[in-house]
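Omission of a single protein chain aside, the complex is shown with its protein chains in their original locations.
Up next, subunit A:
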C-alpha cells in the first residue's frame, strides 16, 4: 500500500467506544445526552451546573487566606481579584464564569437553598481587574489583538481592564508604575558559557529592542516559548501586587494544565510541579524600598478550571455564544516547534484515544512534592529553586566546571575572584532555558538585557559586586592544559584505528 497504512487490523489500536453504557444523561437520567465527557454522557441542561460546580469546587477553598477544605463559611479574600486573560479558550470561559458567579450573581450558578440575604449573595472581591499581555511584538507578523480583547472585556460590566505588552518586562517606567524598587543600574548576562557571567548593561535600549535582543539570544525555540510564558506570568503577578489583588486567576483548563505539567517536566522543572498546579507567590523577600502597600505582598495563583477539560470549555463557549480571540503562535511565527508545542500536540492527540490520560497526568502530579532543600527563589522566574543544581549538572555530564556557586545555593563556596555569575541564582529549568542548545550556533551578544525585576534583585546585586575581580578558578581547581587533560583520560580513549 502506498499510503503506508498497516493492513493488519490488529496492529492498530481499536478505537474505544465514545461512551460506556447509555445515551441518556448520567446526571438527570431523563434527557438524551448532548455531550460525552470522559465516557459519561451529559445533556445540555446538566452541563452548565456541572462546569459551574467544578469551577467553584476548585476556586472557593482557596479564597480565604487560610486554605481549607470544601467551603461552608463566608468567602472573605484579603484583597482584590486579578484575572489573567489571553483571549484563548480557557480564559474566555474563566471570564464568563467569574462574571456570572461573582459579579452578576446569576441564579443558575448558585445553590437553591438559602434566602435572598444569604452570605453567598454578597460580593466576594471588591474590585475585579482583567489583565491582558499582548505578545505580538515577540513574533514577527503576529496581529495586535489588544483592541479586540478590550472590546470583549468591555462587554462585561464591573471589570476593570489593564492591557500590557510583553516588552514591559524590560520597561523601567512600567516597573516603577507597579511599585517596584527604583532601578539604579541595569544588569545583563553573557549567554556564551554555562556559568552565565553577569555584566553591567549601562545603556538600556528601548524595551522593545531589549525584548528582541533577549529573545534572539535564546538558544532554542523552546527557550523562546518558555521565556514568554515566564515574562507573562511575572507581568501578571506584579500587576496583581499593583492592584492589591490577593488572587490571580488563570484560565488553565485540565488539558492545558496537563500540557504545562508534562512540558515543564520535560524542561527540567520537576521541582516546581506543585507551583504549576497552585502557587503562593511573594516577590523576593527584601522589598523594603517598595512603594507597594505592606501586608499585601502575597498573591495566590489559582487555576479554577483545572477540573474542566478543553472539550468542556469549547462546549461552554459554543452554547453560550462566546468567541475566542487567541491564535496559535506557531502559525504566526512560522518557527520550528519547541517542547511546549510538541507537548501540546502529543497530549491533545492522546486525549482523543485515551480521554482519561489528561486527568491521570494532573492527578498524578497532584500527588507529588518537591524533593530536597529550597535555595531561595530563582531570580528569573521567582519560583523556588532547588539547592545543588549546579553540582548535579557537574556530576551528570561532561561539561566545564562552574566555580561561582555560593553556599546559599547548596554549592561550594564561591571564590572572591571569580566573575559574577547568574547560574547559581537560577532554578534548573531557567538555567536550561538560557544554556541548552541544539547544535546550531547563534550570534553571541556580549551582553543580553535581563528583565527589570532581576536588576533589583539584592542577591544579584551582591553577586555582581562580589565578582568584579579577575576571573580565576579556586585553589586546587586550576584549569588544566589540553595535554594534561589527555594524559589523565589516556587509558579510556578509544583507538584511532
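The rule we apply is simple: a contact is a pair of C-beta atoms (placed from the backbone, for glycine too) under 8 Å apart; a residue touches a chain by one contact, two chains touch by 3 or more; residues count from 1.
Just so it is clear, contacts and distances are computed from a predicted model.
**Q** Which choice in "Cytoplasmic tRNA 2-thiolation protein 1", "Ubiquitin-conjugating enzyme E2 1", "Cyclin-dependent kinase 8" or "Trafficking protein particle complex subunit" gives the name that UniProt lists for the one chain left out?
**A** Spelling it out: the chain absent from the display is recorded in UniProt as "Cytoplasmic tRNA 2-thiolation protein 1".
**Q** Using the document's definition of touch, tell me which of A:47, A:170, A:428 or A:464 contacts the absent chain.
**A** Only one of A:47, A:170, A:428 or A:464 touches the chain omitted from view, namely A:428.
**Q** Quick one: which of A:262, A:315 or A:423 touches the chain that's been left out?
**A** Only one of A:262, A:315 or A:423 touches the chain omitted from view, namely A:262.
**Q** Quick one: say which of A:386, A:421 or A:457 touches the chain that got left out.
**A** A:386
**Q** Across the whole complex, list the residues on subunit A that are touched by the chain not included here.
**A** Spelled out for subunit A, the touching residues are 10-11, 13-14, 220-222, 261-262, 264-271, 273, 336-339, 342-343, 346, 349-350, 353-354, 357, 360-361, 363-365, 367-372, 386, 388, 391-392, 395-397, 410, 428-429, 432, 436-439, 494.
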